[in-house]
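Structure provided below as structure tokens; questions to follow.
Removed: one protein chain of the complex. Kept in place: all other protein chains.
To keep things simple, chains are lettered A and B as they appear, and every chain counts its residues starting from 1.
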Amino acid sequence: MIELTLQLLSFIAAGLLVVIGLGGMLFLDNLIKKIIAFTLLSDGVNLALVSLGYVEGGIVPILEPGSSYLNFPNEAALIFGPGIVLTNIVIGVSTTAILIALTMVLYRRYGTLKASKVLKGERK
Amino acid sequence: MTETVTNLWSIPLLLIIPILTAIVVNFLYGKVKAIRVVAILSSLALFAIAVISPYGYHWFTGQPAVLLNGGYTYSVQIFAWRLSLELYFGYMQQIMIAVMSLLLIFVVAISTKVMSKNMGTYIGLIFLIYMSSAAIIMVNDFYHLWIAVEIGSLLVAGLVAASGESISQKAALKYTFFSAISGAGLAIALALILGITGYPNVSDAIVSMHINNIQGMQGILYVAFGFLVLSWIYAGGLAPIHPLKSDVYGASFPHATVMLQTQSKLMLVAIGLIILRVFGTLPFAKEVMLGISVITMMVGVVMALLQTDFRWTLAYLIISHSGLVTVGISLGTISGIIGGMFQAINDVLYMSILLLCCEAIYYYGKGTSIKSVSGMAKKAPWLAFAAVVGAFAASGIPPFNGFQSEIILIQASLASGLPEVAVVILMVSVTTFIALFKSIYCIFLKADSTPETEQAQSRQGSIPVPKVLYLSLGVLIVLVVLIGVYPQLATDFLNDAAIKVVSMPWVP
Partner (left out) sequence: MIDAFMVISYVMVVGITVGAVAALLQKDLLRAAFITGAESVALAFLFHALLAPDLGLTQAIVGTVLLPGIIIIAIFKTRRHEEE
């Protein structure tokens, strides 16, 4: 029987978030919902990266004054995942801001938020 | 052999000066002369640094490297763990950054004379695109690779949307949606490689993969390879998503397209070389890359033949020639990689000539569609000469530089036992000639058939062509002819990098 640890459940949730976000971005018609789906995709990737470094019963990887650091590498959780995720969160906010700005400009021009009408290719 | 290796002074300058210039220029909005002075001085400084800089590394931790059998050293020997994030400036980086700095000088000089509104933000975006391309050609670890790709994607969206037409904003929106998917994939690939090998540095990851036993992990390596190829396709606009990238090239101002296509060619070379170094020994890896490149080449020229607007013809030709660059890299042999990188440099030069001619045609007030413009050779004979030189160079005709790189690619594909690829390269070359001369004949050489009154009216709607545009066309034509006659000027810089990828993949 597979043991349902927190790490395994987090991986499953991250995978589901990635699939839901990707499907939403490709198949939904409203532009705002595509942007919300992009937020979910980015959340799923962040959750996957953070749960890679989890150690069962470990301590937070911050050296507190007064604690010994001889056993620190054995007990602490890995820190490289959260390092990547901090950058990923900033990139997510910037990309969402650009997408929202372009959506507002295109709504003013076309009057609708349906992606099939707005993103139709023009005859060149 | 254990001399102290310090960080190179020029690598941080190449990345900090564009950012500082972008910030300063953004604050100076409204004062046109001040923006022009600051921007041109900064781009001249970048060109000077790229030319006179020595070669070396920049480590982000500053600790000594660890030898394989214990012990520490500051010198960069081959068999040592780097244990840091690092940037490397070598022969190949020098010539590519020098060419890009030259184009930056021209683009900045032209756009400060032409763009009237939002000039500060626009010039800032151009400098930031320079910074992200310079970073990505110098990286030697996956973390910086991912950051540079993400920054580049945001900047492309900004630069395309600055054109103001609705087709540019649609192109920017579609391209940014796809960049979200590829960025997430690249982050997952970074995590997977970190998990398998334990090191973010590319050299360390390769040594670790060869030392440790990773028998059961081929599947995970294929997944990481797939995500890296996805971001390679996204960065260069290769086969399945070429409509997104060709919309980006065609819907922005031509002088902005010069910087955009330089960025994508450099990204293709950099990501392609890293994929070859890490995954080159996986079965079917090079075949997948070769298939994508050949399809891109063919689809690009076929779409270019069907266009009736000079700007969109150039957009599809840039996609097709990106396929040529990636064919060279996917072949995996030394001459193939040299051919691919040389083709990238030549491509950037002659496409810039054609794009600047397109920009000049716009100033005559009637657009660039071949239905509405004709007989330009009487009004602007030097422009016609430049366009013809650019078209000959793009088609690979002998005294120009396109011929030198295409002959290396054809010989490399014949030597690898793939004569079909050589035949496709020749057909792409011929079809490029046809597509370009269709537009050039209609725009320049056909007699003007509009009545006299319309010609007089249209002359009122035009703005004067800036002299610096003719100066840049002249310098680029001289470079195109010079590299065409003496290809050693460029290939001498590229031998080093190609040999290191094939024979010692753990050295940058």
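Operating definition for what follows: a contact is a pair of C-beta atoms (placed from the backbone, for glycine too) under 8 Å apart; a residue touches a chain by one contact, two chains touch by 3 or more.
Since we're looking at a predicted model, the values are computed, not measured.
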### Message
Using the touch definition given at the top, which of the shown chains does the missing chain touch?
### Response
A
#### Entry: Contact footprint on chain A, counting only the chain that is left out
6-7, 9-10, 13, 16-17, 20-21, 24, 28, 30, 32-33, 35-37, 39-40, 43, 46-47, 50-51, 53-55, 58-62, 77, 81-82, 85-86, 89, 92-93, 96-97, 100, 103-104, 107, 112-114
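Everything that follows uses one rule, which is that only the chains that are shown with their structure count from here on.
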### Task
Would you mind pulling out the distance in Å between where the CA atoms of chain A average out and where those of chain B do?
29
#### Entry: Contacting residues of chain B [partner chain A, same complex]
143, 147, 150, 153-154, 157-158, 161, 166-167, 169-170, 172-174, 176-177, 179-181, 183-184, 187-188, 190-191, 194-195, 200, 243, 247, 250, 307-309, 312
#### Entry: For the chain A and chain B complex, residues of the former touching the latter
18, 22, 25, 34, 38, 41-42, 45, 48-49, 52, 80-81, 84, 87-88, 91, 94-95, 98-99, 102-103, 105-106, 109-110, 118-119, 121-122, 124
